[in-house]
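Here the complex is missing a single protein chain, while all its other protein chains stay put.
We just call them A and B in the order they show up, numbering each chain from 1.
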Amino acid sequence: MKNVIGRNIPEYINGIGKVEPFLGAWEKLKKGWMDEITVPPPNKAKLPHQCKSCMDLRMAIEKTNPHDGMTVSFHHHLRSGDNILVMTIDILAQMGIKNITLASSSLNNSHDSILKYLKDGTITKIWTSGLRGELGKAVSEGVLDVPVTIHSHGGRVRAIHTGKIQIDLAVIAASAADEEGNATGAHGKSAFGSMGYARIDSRYAKQVIIVTDNMVEYPCTPTSIQQHYVDYVVKVDSIGDASKIASGTTRITKSPMDLRIAKLAADVIENSGMFTEGFSFQVGAGGASLAVAKFIREKMKKNGVKGSFLLGGVTSYGVDMLNEGLFRAIFDVQSFDAAVSSSILKNRNNIEISSGYYANPYNCGCMTNKLDIVVLGALEIDIDFNVNVITGADGIIRGASGGHSDTASGANLTVVVCPSFRGRIPIIKKRVHTIVTPGETVDVLVTERGICVNPKKPELEESLIKAGLKIKKIEDLQKEVEGITGVEKPIEFTDKIVGIVEYRDGTIIDVIKQVKNAN
Amino acid sequence: MQIVKKAQAGSFESSDIMVLVEPSEKSGRYIEINSSVDIQFGEQIKHAINRKLDELQVVDIHLIAKDKGALNLTICARVETAVKRAAGVQKGFIS
Partner (left out) sequence: MLYIPGNNPAMLQHGGIYGADSLLLDLEDAVALNQKDAARILVRNMLQTIDFYNSEVCVRINHLDTPFGREDLEEIVPLQPDAIRYPKTESVEDLKKLLAIIEDIENKHNLPHDKMTIHAMIETAMGVQNVFDIASFSNRVDALTIGGQDLMADMNIKNTKEGTGIDLARKMIVMAAKANGIDAIDTVFVDVNDEEGLKKETEYAKNIGFSGKAVINPRQIDIIHEVFTPTNEEVRKAYRIVKEFKRNKEAGIGVFAIEGKMIDAPVVARAEYVLELAGIDYKNI
């Protein structure tokens, strides 16, 4: 069957079950509640002064009743410096556990070495926001029988509430913890800042293990993870590679192309009618999208405009803007550099938030719903403004859904910034390979070769034209780019589904097929 | 044009192509292409090279190309430069 944006979605998928097709970005939310029943979190008990400390991770895992078919969860705040996921899966594999469902909030290059467990049946199902490197390639080539489910950060919370993800064991890395399991990422040699994605795991997992390389005297504050949800605490030598977790401060790109795109995007924002006193703002952490913050910062100072709050993945650049008084608060679900970790610790207006508070569509108002302006990147975008942030030009999974669709659906003004082509491959296409964020939630595309406004926002287009910005029709820009690069040969896929892309409300927006002739 | 010696043109930078040409031992064109965008543009790159060789009336050649996403116009420029160098007909040129 075709979903509302024309993607073919099967009604039933082996290993996944019945599939509900995407209905539109806000269709299901209009009702005001979620039809699925929320599963209750586990209720556990400990005796007074019972000891939670374990000698090592293996001992802790043994106590949690590991079994075939279990679901194990992790958070990805350590980014590509994470040691704990691989360490845990190694132990489970040594114990001979099979058919594991891996439910990490995201996966990246530091997890490549678990590929062998996908091949030998140790891991048979995956839930994640992102997939890259060897894992992304192997999944795209069909290493698993059951398709991987790609969720958004907000959607993951919903999936845990509804019991689609039922976590048997959550192994939560922390850069500081005490013997009862109060834990944080805000300080310690492996500090990584916010623990936003891990909170839901601590609440809902049947068993929770805190792993830290920095046991501190009781009590450990701030209590990002709270002791009353924690079963065991383990001290290890290192939770990860500090240089890859979060180092120093984030620098703005020097690429002239990215800066040019960012400057145009900042001009768009300034003239959108949304750049007013008290606006809220989020930018991605990479390339052109972070550079937009540089230009917005200059414009705020020049025009004397002050904002309300910054949201999201936070960089030192956001912290600087907070400290300059340009914004009143930062809501921080994930921190990208060391300067942010210390800001969380010291500045009470740099507030650590959970992923549910950040982006879960099924509550009384997540932060993304309060966003005025968000600037996002794209691997591909099509003439219907649909955005792909998960599969690369060769059809292989090499990205992450993250908060892309969450923030796009929430913000009043969603700006997508990307080059129109990269190394001869058009980024603007007639049709993206995989839809993660539906075009109805995207308002403006800014590329180095032109600005395109979604036709459903004619008043926005009008005010941008009035401000002297040159607007192109997205179809024209797509043709122009094709004229420069030539028409690319389409990627060939088999009929096998290797991944499903879940929209934040739990419906399926697209599926990812196995690549043919993978090399 | 007759290829009389080895020559090359281009670079390994992004959006460029390195073209190496030399006299072919057998008659005919022997073209090897390695490209970062082979899946999407492999056939077009080969086509562009062949058309340029037709235009330059090159019959016998051994050509090796290493492409990093060059546009057709760049591919054609590099082939033309390499061939003219290899045929010894390039003007306004010092090596």
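Keep in mind that, in the parts below, a contact is a pair of C-beta atoms (placed from the backbone, for glycine too) under 8 Å apart; a residue touches a chain by one contact, two chains touch by 3 or more.
Just so we're clear, the structure is a prediction, and the values are computed from it rather than from any experiment.
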Quiz item: Among the chains present, which touch the one that was left out?
Solution: A, B
Practice problem: For the chain that's not shown, point to the residue among B:2, B:15 or B:34 touching it. | Solution: B:15
Quiz prompt | Full-complex contact with the absent chain, from B:3, B:21, B:61 or B:77 | solution = B:77
Quiz prompt | Residue in contact with the excluded chain [from A:20, A:448 or A:482] | solution = A:448
Exercise. Could I get the residues of subunit A that touch the absent chain, sorted low to high?
Key: 254, 256-257, 259-260, 263, 448-449, 480, 484
Self-check item: Residues from subunit B at the interface with the omitted partner, ascending
Solution: 9-10, 13-16, 70-74, 76-78, 80-81, 84-85, 90-95
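The rule we apply is simple: only the chains that are shown with their structure count from here on.
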Quiz item: Taking each chain's centre as the mean of its CA atoms, how far is subunit A from subunit B in angstrom?
Solution: 44
Self-check item: Residues of subunit B touching subunit A in the complex
Solution: 14-15, 36-37, 39-44, 68-72
Quiz item: Where on subunit A is subunit B touching in the complex?
Solution: 393-394, 422-425, 484-486, 488-489, 491
